[in-house]
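In this view, the complex is presented without one of its protein chains, the others remaining in place.
Chain naming follows the written order as A, B and C, and within any one chain the residues start at number 1.
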Amino acid sequence: MSGSDFSTEEIMTVAAARRLPDRAVCFVGIGLPSAAANLARLTHAPNAVLIYESGPIGTRPRVLPLSIGDGELAETADMVVATPEIFRYWLQGGRVDVGFLGTAQIDRFANLNTTVIGDYVAPKVRLPGAGGAPEIAACAREVLVIVKQSARSFVEKLDFVTSVGHGEGGDHRQRLRLPGRGPTAVITDLCVMEPDAHSRELTVVSLHPGVSREQVECATGWPPRFAADLGITPAPSSRELDTLRALQARSAAAHGAQPQAGAA
Amino acid sequence: MSGSDFSTEEIMTVAAARRLPDRAVCFVGIGLPSAAANLARLTHAPNAVLIYESGPIGTRPRVLPLSIGDGELAETADMVVATPEIFRYWLQGGRVDVGFLGTAQIDRFANLNTTVIGDYVAPKVRLPGAGGAPEIAACAREVLVIVKQSARSFVEKLDFVTSVGHGEGGDHRQRLRLPGRGPTAVITDLCVMEPDAHSRELTVVSLHPGVSREQVECATGWPPRFAADLGITPAPSSRELDTLRALQARSAAAHGAQPQAGAA
Amino acid sequence: MADIIELREAIATHVSDGDFVALEGFTHLIPFAAGHELIRQRRRRLTLARMTPDLIYDQLIGAGCADALIYSWGGNPGVGSLHRLRDAIEHGWPRPLSAREHSHADLANAYVAGAAGLPFAVLRAYAGSDLPKVNPQIRFIECPFTAERLAAVPALRPDVTVIHAQKADRKGNVLLWGILGVQKEAALAARRVIVTVEEIVDDLDAWPNACILPGWTIDAVCAVSGGAFPSYAHGYYARDSRFYTAWDAIARDRETFSDWIERYVLATDDFAGFRRKFDETHGVAA
Partner (left out) sequence: MADIIELREAIATHVSDGDFVALEGFTHLIPFAAGHELIRQRRRRLTLARMTPDLIYDQLIGAGCADALIYSWGGNPGVGSLHRLRDAIEHGWPRPLSAREHSHADLANAYVAGAAGLPFAVLRAYAGSDLPKVNPQIRFIECPFTAERLAAVPALRPDVTVIHAQKADRKGNVLLWGILGVQKEAALAARRVIVTVEEIVDDLDAWPNACILPGWTIDAVCAVSGGAFPSYAHGYYARDSRFYTAWDAIARDRETFSDWIERYVLATDDFAGFRRKFDETHGVAA
């Protein structure tokens, strides 16, 4: 059943894709989230409705977009609206089931930092910034986070809270009156984490095949909790792997692999 | 030059039309305002931009619309947007030069009542209501009012202030922080009135040909002021009259003169 | 996901007595067929919202379907008063009607706020007007940056919004064009949405950035050819202005009105039946 050999990025993408239910309305970030959402659409979730913040609704890109506003997204969409409408009527209006986000930093309550490494005023690294993430994290009925795991990205304390996951844990989201339920899973290249039912602290629920607890511990900036019934993430099926690889091959071919506009 | 014979409604429409400058962006109410605005467009103001609250912008109807959302308005428009956008981006956004309004009642400061005759809770007559008028009166750079004059419509005190003209007079509009300058002329079937430069009280600036001061006094519910240099409204030119009559004949033919859907 | 069903079933399933219902359509695409079906199924105690309660609400109010009305301009466009609406407000016939009056800009913004998931809308309005004195739902707030005073109005969130559109595809995606009014906002603001359409097609053939409501935002799509009569459907048929003119005499008298509703609406099975009866009595060739 399963593909015999796969990369850590592949199982991360596949494990994330599996979390997207068919018919779900999904607000998709660019990069890993976009790959996972489209893999879901091409496998078990053919009726998922993908929305990108640039305006396409119900889009079915044949190749993965490089930017959030590729023409491919418009050409294959059921409709294309203006960006203010996306945020006003569709996201804030409560029509998004699943928000699919990446991040630079994440903490134990799945709060996200995409703003800055170091001090805000005298930054070590200025990251791209908020984009659509804060309101996706606030308004989508649930949020899936897909991010490569390392002690630099999974930190004890965020340098900056760009987007709220479960805040300080427990019922903090409700106290903040955030409309959605927040992150329901964090999918990494090592494991899958879910928030604890009460504390909302991220808990490892499955390790990817061949990954040890120690590897996860080393790649987490706090002592991670593991579920009592810790499982093994099912390996990608050959259909999943074939679909993902074909999608990525098509995308690479379409976008051109080599730089051209080099310095004179 | 002038048409030898014309009705009081005709000179009212012509006098109102003359007030619309070429290239002005005009927010048009249905009925008399629509007739006057389109007459202007067909005579001296070919580049006037007519906007109706139903959504058409830059419309050039071949016949006068019966309703504010006739298909004719959409078919001949530069563009058609949704109604919320008309009120938000175009009227409130400050893009309208001239608001062209009718009314049921008007007072000496050109405040308008289109809501109720008698007490609001136990009305004698319930009028159609506000429609777009309050915000047209507030936001258009200037407002033209076109209304048949009688002691019942030109009243000492409005039963209800639906739309603010010059409020209590003087600088009341500025104190209310209304963006536009308010009514700059009231055109009736008897005369043309303009607000006094200081008190903002309506002042008769010209009588239509053959109309006496006494007629205006009898048709006004307060003792009307007359300008020191009271003039005579120039009679309609034959071009104006011919254009108006042709427009109205086309419109009557298009809409069908006789009722059909009568009781069984 | 939109169910593609008969209008009778859609109204029976999705509209209950006492519901807050908006039937929108700004002189264009007025959902008359759905209005008739509400009368036929004798819905009662509805709160009706509509910017321009013209003939469709005159019929619903006169037929006793409504207890309350939220509106901004009530008239028979190009003709005159709505006699049934006035009779209900002024004399409580056939039952008292409480009316909450706004301006167009207000209701348009209130639907936008509803569609946008906000509890209220902000607009430049009502300064100096008497409307806030008689409508406690109009309030004022201060801009936190400039201290300007602006009007605030509550979002409109109907239990059910009903609109008419030109086309749907077999997944229930709906396309409308021409005068759009507030239909998209009214639909997105509502808990449940019913759309009647002129026709159901295999492919919408929509142009770029067309006004579309995806099927997954709609509960029921119903094919009702001519369902906006006597208003119009751009690209399909023109407004029957004579109907509007003739309505004045029908609606002016309680008995004449009641006979009309009985004969044309209650005694017919559906909108097609109404049209057959109407065309027969008015000498229109089938």
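The rule is simple: contacts are C-beta pairs under 8 Å (C-beta built on N, C-alpha and C of every residue); 3 or more make two chains touch, one makes a residue touch a chain.
Worth saying up front: this structure is predicted, and the values here are computed from it rather than measured.
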Options C:Leu46, C:Ala99 or C:Leu150, residue touching the unrepresented chain:
C:Leu150
Just name the one of B:Gly58, B:Gly170 or B:Pro234 that touches the chain not displayed here.
B:Gly58
Tell me where the left-out chain touches chain B, residue by residue.
23, 25, 49, 57-58, 74, 78-81, 88-89, 92-95, 139, 179
Those residues of chain A which, in the complete complex, touch the missing chain
30-31, 53-56, 65-71, 73-74, 80-84, 86-88, 91-92, 115, 120-121, 123, 125-126, 128-135, 138-139, 160-164, 167, 172, 176-179, 255-256, 258-264
What chain C residues would touch the chain not displayed?
117-120, 122-124, 137, 139-141, 143-146, 148, 150, 152, 154, 177-178, 180, 207-211, 234
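Please note the rule applied: only the chains that are shown with their structure count from here on.
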Chain nearest the overall Cα centroid
C
Whole-Å gap separating chain B and chain C, where each centre is the average of the chain's CA atoms
28
Here the gap between chain A and chain C, centre to centre from mean Cα coordinates and rounded to Å, is 41
For chain C, write out the residues touching at least two other chains, lowest number first.
112, 185
Chain A: positions in contact with at least two other chains
none
